[in-house]
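A single protein chain has been omitted from the complex, and every remaining protein chain is retained in its original position.
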Amino acid sequence: MAKRMTPAIARFKKKHAGKTIQVSTPGKEAWRRLRRNRTALLGLAIILLMLIAAIFAGWIAPYEYQQQIYADAYQTPNARHLFGTDNFGRDLFSRCVYGARYSLSLGLMCVIASFLTGGMLGVIAGYFGGRVDNLIMRFMDMFQAIPQVMLAISITAALGNGIPQMITAITVSTMPTISKNCRAAILNVKNADYVESSRAIGVGRWRMIFRHMIPNSVGVMVIFVVGLMGATINMMASLSYLGVGLNPPTPEWGLILSDGKGFFTAYPHMVLFPSLMILFTILAFNMLGDGLRDAFDPRLK
Amino acid sequence: MKRENNDTVVSIKDLVVHYETHEGVVEAVNGVSFEIKKGEVLGLVGETGAGKTTIALSIMGLLPVPPAHVIDGEIILDGEILLGKQKVQKGRKKKDVVVAKSNHEMRHIRGKKVSMIFQDPMTALNPVRYVGDQIAEVVELHNICSAKEATQRAKEMMEKVGIPAERYYEYPHQFSGGMRQRVIIAIALACEPELLLADEPTTALDVTIQAQVLDMMRTLQREQQTALLMITHDLGIVAEMCDRCAIIYGGQIVECGDLEHIFDRPRHPYTRGLLSSIPSLEKDVSRLSPIPGLVADPMDLPEYCTFYDRCDKHCESCKTGDPDLVEAEPGHFVRCFRVEKGSV
Partner (left out) sequence: MTKFVLRRVLLMIPILLGVTLLIFILRAVTPGDPVDSLLSQNATPEQRAELREELGLNDPLVIQFFRYVKDVFTGDLGLSYSTRQPVLGEILGRFPYTLIICFGAVTIGLLLGLPLGVFSALKQYTWVDSTILVLSMLFAACPGFVLALVLITIFSVNLGWLPAVGLASNLGYILPMVTIGVSSLSRYTRITRSSFLEVIRQDYIRTARAKGQTEGKIIIRHAFRNAFIPVASSIGIQIGHQLGGALIVETVFGIPGIGKYIGDAITARNFPSVQGGVLFLAFVFTLINLLVDLSFVWINPRLKSSFVYESESREKRILRKGAREER
């Protein structure tokens, strides 16, 4: 059959002559959609602000976080002490700024630890399936039978206070959810047609995992990490509030709040500012997480 | 406002529907007119994106507004104006505005006078309700009757479409695709509507099931003397089911006529292209001849003949404008300059 040249084909050829075709990757698409989402951008901005506070705490904070100026105790917010002072005369603004460093880095460490343990277990369970899957998931069911905060508290109660202890407690208590989510993400990709078809053309196991499965589940995992940051900071603050987890005078927000709760009827600022820090940080992570979910899966919007 | 010709069930005139999206205006339907008489089956054939479903949804009054906008046109169903132009006082001038029946009014027409069968039987039924109840629902809505009578009628309809009435209390997921489509057909025909719109009713089904379902539809349609608009992209189904056929391309009817006109004496290059793309058992051709190029982009339709870009018989004069639908022989309409000029 002779090749027929119709105007449409001609026009197409002319339009694309000398032009490389722009391929839009799912990641770029998602970023484009995220940029249009004002709530998500606001969340991102707050997180960046907190990050700056955390990194440059030494320059931003006018006082050291444990510095006690007895003459200045019980001050309400003023020009010298932006957020006021507490019963020991410590500057609450400085404590909150240093708090960002503690809360964010501890939160991040917890999330990384949960991913390395729970996430990996989930990926293994999802990928291998069968008996391995069953074993890991029953193990997780066991942890999940205890309400999260309760589990974290009983672990810290047993291990005692301290940073590594608290990270362990939070990691263990978030492990079941994260492993189930990672497993679901992997299963989702594993049964997708493109994985099935690359298997059919003989792609090897590791190439399959690294070139197909992980890149295609990254979106879900990113959303999950961001959401988990919020939940972790929340839990950390709750533990500190109850007096388990960290020891004073660590300027973790929950602990600052806990220190101030005895005075909150008379000096509400001691509770207000750390509360706001906690609230806005969690809110920011949730907003960004929601925005990411919409960006990666526009159908859900 | 009754019309003279009582035989005509539905008549559509110059229907123009656009979708206004962020990326641009999609000109889905551009001046489509046709009529269907009582008991008649009209096939509406076209590729994906030709505007077939939009036409059906306009009749149902179920266009998603926004983004869809009816720009122009008139739809009359059984003497009732569903969509039409009205003089509306706008400022000092009187203006023609296309007015559709309100949703409230349409509710009494949908399901009773006009029904629709959707393309995908897997998703068209509510997964958490008994199939029987879903059939009874439409009866209860339109034939003011007791729940018991409605149930009885639903069971009757199930038997009619070939499902044992015992399966009334089952959920859609317990049915196969073909059986679900039967349920949907039962819903559509339960109130004996004047007009049935079937939007690719068998595309999602296996070929053997397809034949059964089509056969059943044809029997019921004859029995109830329903006018049927059969939307499809399969000319085989048209040959099987229809009395008349309209070929639609780029939101316009390019050729329309009786079956013999379309199959034996096609005049429009597109219709010919479609026919030569069908594999044939009789003729031993080594290759099919597909139509080159892609369907006209409804977001970027040309000023001239929409098929020009893919037409292998186009000439310079084809670019001068949009051809009209002309009667090539009694009852056979074609939209092509070459037919207009009498050169084919």
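As written, the chains take the letters A and B, and residue 1 is the first residue of each chain.
Keep in mind that, in the parts below, a residue touches a chain if its C-beta (ideal position, glycine included) is under 8 Å from a C-beta of that chain, and two chains touch if they have at least 3 such contacts.
Because the structure is a prediction, the values reported are computed rather than measured.
Annotation: of A:47, A:92, A:136 or A:237, A:237 touches the absent chain (contact as defined above). Only one residue from A:146, A:192 or A:209 touches the chain missing from this view: A:146.
Considering the full assembly, B:137 is the residue among B:137, B:156 or B:192 that touches the omitted chain.
Of the listed positions B:111, B:132 or B:273, the one in contact with the omitted chain in the full complex is B:111.
The chain omitted from view is touched by exactly one of A:30, A:123, A:226 or A:271, namely A:271.
In the full complex, chain A makes contact with the omitted chain through residues 138-139, 141-151, 153-155, 157-160, 199, 230, 234, 237-238, 241-244, 257, 261, 264-265, 268, 271, 275, 278-279, 282-283, 286-287, 290, 300.
Interface residues of chain B facing the missing partner chain: 60, 62, 103, 106-112, 115-116, 118, 120, 123-129, 134, 137-138, 141-142, 171, 173-174, 184, 187-188.
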